[in-house]
Each structure stands twice: as structure tokens, then as C-alpha cells.
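Note that one protein chain of the assembly has been removed; the remaining protein chains are unaltered in position.
Here is chain A:
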Amino acid sequence: MIKRLMLTCRDAAKLLSISQDQSLSHREQWALKMHLLFCSSCRRYARQLRWMDQLFHLAAGRWSTFHLSPEARKKICTRMEEAERESLEEPSSAED
């Protein structure tokens, strides 16, 4: 993706983001490593990206304890059944 041997911070930030989602080519890995060796700003950004990733992961995990209440579930269910009935009563509108 990035051909230059010497990366700018702008290039490095992009590669850091990509590396969160997929593996970089050897060339990219090497160029990024070299850049990070000399650039404390990008090292900070790299750390913050990992922090963000972990934070959202933690937040999502915390949310796993929340459930729709039985009352809400029932209410939604009733409303869905109404919608189903309505659509049965007017068969012409949906498909075809």
C-alpha cells in the first residue's frame, strides 16, 4: 500500500490502523518498525489504538450482561404479531 521506505507519520498511522485488521506485508512491517523506533508520537498513537481496541472490547463485554426485560420482550412480540396479522390481511401489498 505504501511504497516509500521512509514513512511519514501520516503513512505510519495508516499502517498502524491497517495492522489492527489484517497482517501487513513484510516490507510494510519493517518500514513501520523502523519508523516507530525513532518516532515517539507514533508510538503513542500505536498504544492508543490498542487501548481503544481493548476499551471497546471491554465495553462490549460489559454489555453482555444486559437483556431485554421479559415485559419488553412480550410487548415487542405482541406488536410483531399484530404486524404479521396486518400483512396477512392485505396479501396484495408485499411481494409480487
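To be clear about the criterion, a residue touches a chain if its C-beta (ideal position, glycine included) is under 8 Å from a C-beta of that chain, and two chains touch if they have at least 3 such contacts; residues count from 1.
One rule holds in what follows: contacts and distances are computed from a predicted model.
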Record-based protein name (UniProt) of the chain missing from this complex, from "ABC transporter ATP-binding protein", "Transglutaminase-like enzyme, putative cysteine protease", "RNA polymerase sigma factor" or "Ring-1,2-phenylacetyl-CoA epoxidase subunit PaaC": "RNA polymerase sigma factor"
Contact footprint on chain A, counting only the chain that is left out: 8-11, 13-14, 17-18, 20-22, 41-42, 44-45, 47-49, 51-60, 62-64, 66-69, 72-73, 75-77, 79-80, 83-84, 87, 94-95
